[in-house]
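Handing you this structure, nothing more for now.
Note that this complex is displayed minus one protein chain, with the remaining chains in position.
And now, chain A:
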(Lines give C-alpha, C1' and ligand atoms only; values in the text may rest on other atoms or scores of the structure.)
Protein backbone atom coordinates (compact mmCIF):
# COMPACT_ATOMS: atom_id res chain seq x y z
CA UNK A 1 0.00 0.00 0.00
CA UNK A 2 2.50 2.57 -1.09
CA UNK A 3 0.42 5.67 -1.66
CA UNK A 4 -2.46 4.74 -4.01
CA UNK A 5 -3.34 8.38 -4.63
CA UNK A 6 0.07 9.57 -5.73
CA UNK A 7 -1.32 11.11 -8.89
CA UNK A 8 -3.36 13.54 -6.91
CA UNK A 9 -1.01 14.23 -4.08
CA UNK A 10 1.10 17.27 -3.79
CA UNK A 11 4.57 16.04 -4.60
CA UNK A 12 6.20 19.42 -4.94
CA UNK A 13 7.64 19.48 -1.47
CA UNK A 14 8.44 15.79 -1.35
CA UNK A 15 12.03 15.42 -2.39
CA UNK A 16 12.28 12.09 -0.67
CA UNK A 17 9.71 10.43 -2.85
CA UNK A 18 12.05 9.84 -5.73
CA UNK A 19 10.08 11.94 -8.14
CA UNK A 20 12.83 14.50 -8.33
CA UNK A 21 14.95 12.21 -10.44
CA UNK A 22 12.12 11.65 -12.81
CA UNK A 23 11.09 15.25 -12.94
CA UNK A 24 14.50 16.49 -14.07
CA UNK A 25 14.59 14.72 -17.43
CA UNK A 26 11.13 16.09 -18.17
CA UNK A 27 12.89 19.41 -18.36
CA UNK A 28 9.83 21.55 -18.84
CA UNK A 29 10.93 24.05 -16.31
CA UNK A 30 7.55 24.46 -14.70
CA UNK A 31 7.88 26.01 -11.24
CA UNK A 32 7.27 23.27 -8.75
CA UNK A 33 7.94 25.31 -5.65
CA UNK A 34 4.29 26.22 -5.12
CA UNK A 35 2.28 23.81 -3.09
CA UNK A 36 -0.78 23.72 -5.32
CA UNK A 37 -2.86 20.86 -6.69
CA UNK A 38 -1.77 21.66 -10.23
CA UNK A 39 1.85 20.88 -9.50
CA UNK A 40 0.83 17.38 -8.50
CA UNK A 41 -0.55 16.94 -11.98
CA UNK A 42 2.53 18.50 -13.55
CA UNK A 43 4.94 16.60 -11.40
CA UNK A 44 3.60 13.26 -12.52
CA UNK A 45 6.03 11.63 -14.96
CA UNK A 46 3.40 10.43 -17.41
CA UNK A 47 1.90 13.82 -17.91
CA UNK A 48 5.40 15.27 -18.06
CA UNK A 49 6.22 13.07 -20.96
CA UNK A 50 2.88 13.69 -22.59
CA UNK A 51 3.44 17.42 -22.41
CA UNK A 52 6.95 17.13 -23.78
CA UNK A 53 5.70 15.01 -26.66
CA UNK A 54 2.84 17.39 -27.34
CA UNK A 55 5.08 20.42 -27.42
CA UNK A 56 7.57 18.74 -29.73
CA UNK A 57 4.70 17.79 -32.05
CA UNK A 58 3.51 21.37 -32.06
CA UNK A 59 7.01 22.61 -32.87
CA UNK A 60 7.28 20.15 -35.74
CA UNK A 61 3.92 21.15 -37.12
CA UNK A 62 4.84 24.81 -36.94
CA UNK A 63 8.08 24.12 -38.83
CA UNK A 64 6.17 22.27 -41.53
CA UNK A 65 3.66 25.06 -41.95
CA UNK A 66 6.39 27.70 -42.05
CA UNK A 67 8.26 25.79 -44.72
CA UNK A 68 5.29 25.25 -46.97
CA UNK A 69 3.22 28.41 -46.56
CA UNK A 70 5.55 30.32 -48.83
CA UNK A 71 4.55 28.10 -51.71
CA UNK A 72 0.92 29.16 -51.62
CA UNK A 73 0.89 32.67 -50.23
CA UNK A 74 3.95 34.85 -50.83
CA UNK A 75 4.20 35.78 -47.17
CA UNK A 76 7.55 37.54 -47.38
CA UNK A 77 6.33 39.73 -50.21
CA UNK A 78 3.13 40.50 -48.34
CA UNK A 79 5.08 41.53 -45.25
CA UNK A 80 6.56 44.39 -47.23
CA UNK A 81 3.10 45.82 -47.82
CA UNK A 82 2.19 45.77 -44.16
CA UNK A 83 5.35 47.44 -42.88
CA UNK A 84 3.62 50.66 -42.01
CA UNK A 85 3.52 52.96 -39.04
CA UNK A 86 1.14 55.61 -37.80
CA UNK A 87 2.89 58.53 -39.44
CA UNK A 88 2.81 56.84 -42.83
CA UNK A 89 -0.88 56.06 -42.50
CA UNK A 90 -1.64 59.63 -41.49
CA UNK A 91 0.36 61.11 -44.36
CA UNK A 92 -1.11 58.70 -46.87
CA UNK A 93 -4.67 59.45 -45.81
CA UNK A 94 -3.91 63.14 -46.12
CA UNK A 95 -2.53 62.47 -49.58
CA UNK A 96 -5.66 60.57 -50.58
CA UNK A 97 -7.91 63.45 -49.63
CA UNK A 98 -5.66 66.26 -50.81
CA UNK A 99 -3.06 65.22 -53.39
CA UNK A 100 -2.72 68.62 -55.00
CA UNK A 101 0.28 69.99 -53.13
CA UNK A 102 2.47 66.89 -53.17
CA UNK A 103 5.42 67.38 -55.48
CA UNK A 104 7.49 64.24 -55.65
CA UNK A 105 5.61 61.04 -56.47
CA UNK A 106 8.59 58.76 -57.13
CA UNK A 107 9.10 55.71 -54.98
CA UNK A 108 12.57 55.69 -53.48
CA UNK A 109 14.65 52.63 -54.18
CA UNK A 110 17.33 51.08 -52.07
CA UNK A 111 19.63 48.89 -54.19
CA UNK A 112 16.97 47.74 -56.62
CA UNK A 113 14.30 47.03 -54.03
CA UNK A 114 11.66 49.60 -53.24
CA UNK A 115 11.85 51.08 -49.79
CA UNK A 116 9.31 49.88 -47.23
CA UNK A 117 6.17 52.03 -46.89
CA UNK A 118 7.31 53.07 -43.45
CA UNK A 119 10.04 55.19 -44.97
CA UNK A 120 8.45 56.51 -48.12
CA UNK A 121 4.98 57.97 -48.38
CA UNK A 122 4.75 57.15 -52.09
CA UNK A 123 5.11 53.41 -51.66
CA UNK A 124 1.91 51.34 -51.96
CA UNK A 125 0.75 49.40 -48.94
CA UNK A 126 -2.00 46.90 -48.26
CA UNK A 127 -2.84 47.99 -44.74
CA UNK A 128 -4.96 50.99 -45.68
CA UNK A 129 -6.91 49.17 -48.44
CA UNK A 130 -7.58 46.17 -46.20
CA UNK A 131 -8.75 48.30 -43.29
CA UNK A 132 -10.76 50.53 -45.58
CA UNK A 133 -12.49 47.54 -47.17
CA UNK A 134 -13.54 46.12 -43.83
CA UNK A 135 -14.65 49.54 -42.63
CA UNK A 136 -16.65 49.99 -45.83
CA UNK A 137 -18.54 46.74 -45.19
CA UNK A 138 -19.26 47.81 -41.62
CA UNK A 139 -20.35 51.32 -42.65
CA UNK A 140 -22.59 49.78 -45.33
CA UNK A 141 -24.22 47.68 -42.63
CA UNK A 142 -24.66 50.77 -40.50
CA UNK A 143 -26.20 52.71 -43.38
CA UNK A 144 -28.59 49.88 -44.20
CA UNK A 145 -29.48 49.65 -40.55
CA UNK A 146 -30.49 53.28 -40.31
CA UNK A 147 -32.87 52.70 -43.20
CA UNK A 148 -34.34 49.54 -41.66
CA UNK A 149 -33.09 47.49 -44.55
CA UNK A 150 -30.48 45.55 -42.63
CA UNK A 151 -30.17 41.80 -42.41
CA UNK A 152 -26.96 39.87 -41.62
CA UNK A 153 -26.66 38.23 -45.00
CA UNK A 154 -26.69 41.66 -46.64
CA UNK A 155 -23.31 42.32 -45.01
CA UNK A 156 -21.86 39.30 -46.71
CA UNK A 157 -23.47 40.36 -49.95
CA UNK A 158 -21.91 43.83 -49.75
CA UNK A 159 -18.48 42.39 -49.01
CA UNK A 160 -18.75 39.85 -51.79
CA UNK A 161 -19.97 42.43 -54.27
CA UNK A 162 -17.17 44.89 -53.50
CA UNK A 163 -14.60 42.10 -53.69
CA UNK A 164 -16.02 40.93 -57.02
CA UNK A 165 -15.78 44.45 -58.47
CA UNK A 166 -12.19 44.69 -57.24
CA UNK A 167 -11.30 41.37 -58.87
CA UNK A 168 -12.95 42.44 -62.10
CA UNK A 169 -11.03 45.71 -62.10
CA UNK A 170 -7.71 43.98 -61.47
CA UNK A 171 -8.35 41.48 -64.27
CA UNK A 172 -9.43 44.17 -66.71
CA UNK A 173 -6.37 46.30 -65.98
CA UNK A 174 -4.03 43.32 -66.24
CA UNK A 175 -5.59 42.40 -69.57
CA UNK A 176 -5.22 45.91 -70.95
CA UNK A 177 -1.64 46.15 -69.66
CA UNK A 178 -0.89 42.95 -71.55
CA UNK A 179 -2.55 44.15 -74.73
CA UNK A 180 -0.72 47.47 -74.75
CA UNK A 181 2.59 45.68 -74.00
CA UNK A 182 3.65 47.96 -71.24
CA UNK A 183 6.91 46.89 -69.63
CA UNK A 184 6.15 47.96 -66.15
CA UNK A 185 7.18 46.86 -62.69
CA UNK A 186 3.61 47.23 -61.51
CA UNK A 187 2.93 43.91 -59.78
CA UNK A 188 -0.54 42.52 -59.18
CA UNK A 189 -0.34 43.24 -55.45
CA UNK A 190 0.68 46.82 -56.19
CA UNK A 191 -2.37 47.10 -58.40
CA UNK A 192 -4.65 45.71 -55.71
CA UNK A 193 -3.18 48.24 -53.29
CA UNK A 194 -3.78 51.17 -55.64
CA UNK A 195 -7.30 50.07 -56.45
CA UNK A 196 -8.08 49.63 -52.78
CA UNK A 197 -7.42 53.25 -51.96
CA UNK A 198 -10.81 54.33 -53.25
CA UNK A 199 -12.55 52.69 -50.31
CA UNK A 200 -11.25 55.49 -48.11
CA UNK A 201 -13.13 58.10 -50.11
CA UNK A 202 -16.22 55.91 -50.20
CA UNK A 203 -16.26 55.61 -46.42
CA UNK A 204 -15.86 59.36 -46.04
CA UNK A 205 -18.72 60.05 -48.39
CA UNK A 206 -21.13 57.57 -46.83
CA UNK A 207 -20.38 58.68 -43.27
CA UNK A 208 -20.87 62.35 -44.12
CA UNK A 209 -24.04 61.45 -45.96
CA UNK A 210 -25.38 59.56 -42.97
CA UNK A 211 -24.62 62.43 -40.64
CA UNK A 212 -25.66 65.41 -42.69
CA UNK A 213 -27.89 64.30 -45.53
CA UNK A 214 -27.77 63.63 -49.22
CA UNK A 215 -26.35 66.96 -50.39
CA UNK A 216 -23.31 66.62 -48.14
CA UNK A 217 -22.88 63.06 -49.41
CA UNK A 218 -22.69 64.28 -52.99
CA UNK A 219 -20.30 67.08 -52.08
CA UNK A 220 -17.92 64.90 -50.11
CA UNK A 221 -18.09 62.10 -52.66
CA UNK A 222 -17.40 64.57 -55.46
CA UNK A 223 -14.37 65.91 -53.63
CA UNK A 224 -13.06 62.40 -52.93
CA UNK A 225 -13.67 61.35 -56.54
CA UNK A 226 -11.62 64.22 -57.91
CA UNK A 227 -8.87 63.57 -55.35
CA UNK A 228 -8.67 59.88 -56.20
CA UNK A 229 -8.65 60.72 -59.90
CA UNK A 230 -5.67 63.04 -59.50
CA UNK A 231 -3.94 60.62 -57.12
CA UNK A 232 -4.29 57.69 -59.52
CA UNK A 233 -3.13 59.67 -62.52
CA UNK A 234 -0.05 60.98 -60.75
CA UNK A 235 0.84 57.57 -59.34
CA UNK A 236 0.16 55.49 -62.44
CA UNK A 237 1.83 57.93 -64.74
CA UNK A 238 5.13 57.08 -63.14
CA UNK A 239 4.52 53.37 -63.34
CA UNK A 240 3.00 53.01 -66.80
CA UNK A 241 4.58 55.87 -68.67
CA UNK A 242 7.93 55.85 -66.92
CA UNK A 243 9.37 53.35 -69.36
CA UNK A 244 9.00 55.68 -72.28
CA UNK A 245 10.16 58.71 -70.38
CA UNK A 246 13.11 57.01 -68.75
CA UNK A 247 14.53 55.42 -71.86
CA UNK A 248 15.46 58.73 -73.36
CA UNK A 249 14.78 57.74 -76.95
CA UNK A 250 12.31 59.93 -78.83
CA UNK A 251 8.89 58.60 -77.96
CA UNK A 252 6.60 57.55 -80.77
CA UNK A 253 3.42 59.49 -80.37
CA UNK A 254 0.92 56.68 -80.89
CA UNK A 255 2.33 54.34 -78.27
CA UNK A 256 2.63 56.94 -75.59
CA UNK A 257 -0.83 58.19 -76.39
CA UNK A 258 -2.26 54.69 -75.91
CA UNK A 259 -0.59 54.41 -72.52
CA UNK A 260 -1.90 57.81 -71.51
CA UNK A 261 -5.40 56.73 -72.51
CA UNK A 262 -5.00 53.59 -70.43
CA UNK A 263 -3.94 55.61 -67.38
CA UNK A 264 -6.85 58.00 -67.83
CA UNK A 265 -9.28 55.10 -68.22
CA UNK A 266 -8.07 53.42 -65.04
CA UNK A 267 -8.26 56.68 -63.13
CA UNK A 268 -11.71 57.49 -64.51
CA UNK A 269 -13.07 54.10 -63.51
CA UNK A 270 -12.37 54.88 -59.87
CA UNK A 271 -14.97 57.67 -59.38
CA UNK A 272 -17.53 55.64 -61.31
CA UNK A 273 -17.06 52.64 -59.05
CA UNK A 274 -17.04 54.84 -55.97
CA UNK A 275 -20.44 56.19 -56.92
CA UNK A 276 -21.82 52.80 -57.99
CA UNK A 277 -20.87 51.10 -54.75
CA UNK A 278 -22.25 53.76 -52.43
CA UNK A 279 -25.27 55.46 -53.96
CA UNK A 280 -27.69 52.78 -52.80
CA UNK A 281 -26.53 53.26 -49.22
CA UNK A 282 -27.49 56.88 -48.84
CA UNK A 283 -31.12 57.62 -49.56
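List of remarks:
Note that contacts are C-beta pairs under 8 Å (C-beta built on N, C-alpha and C of every residue); 3 or more make two chains touch, one makes a residue touch a chain; residues count from 1.
Following the convention adopted for this analysis, contacts and distances are computed from a predicted model.
With the options "EF-hand calcium-binding domain-containing protein 9 isoform X1", "Immediate early response 3-interacting protein 1", "Signal recognition particle receptor subunit beta" or "Chromatin accessibility complex protein 1" in hand, the undepicted chain maps to the protein name "Immediate early response 3-interacting protein 1" (source: UniProt). Summary of contacts with the chain left out: across A:59, A:134 or A:157, the touching residue is A:157.
The omitted chain makes contact with just one of the residues A:97, A:150 or A:165: A:165. When the full complex is taken into account, the listed residue touching the unshown chain is A:179, out of A:58, A:134 or A:179.
Although one chain is not drawn, its touching partners on chain A can still be listed: residues 157, 160-161, 163-165, 167-168, 178-181, 252, 255, 276, 280.
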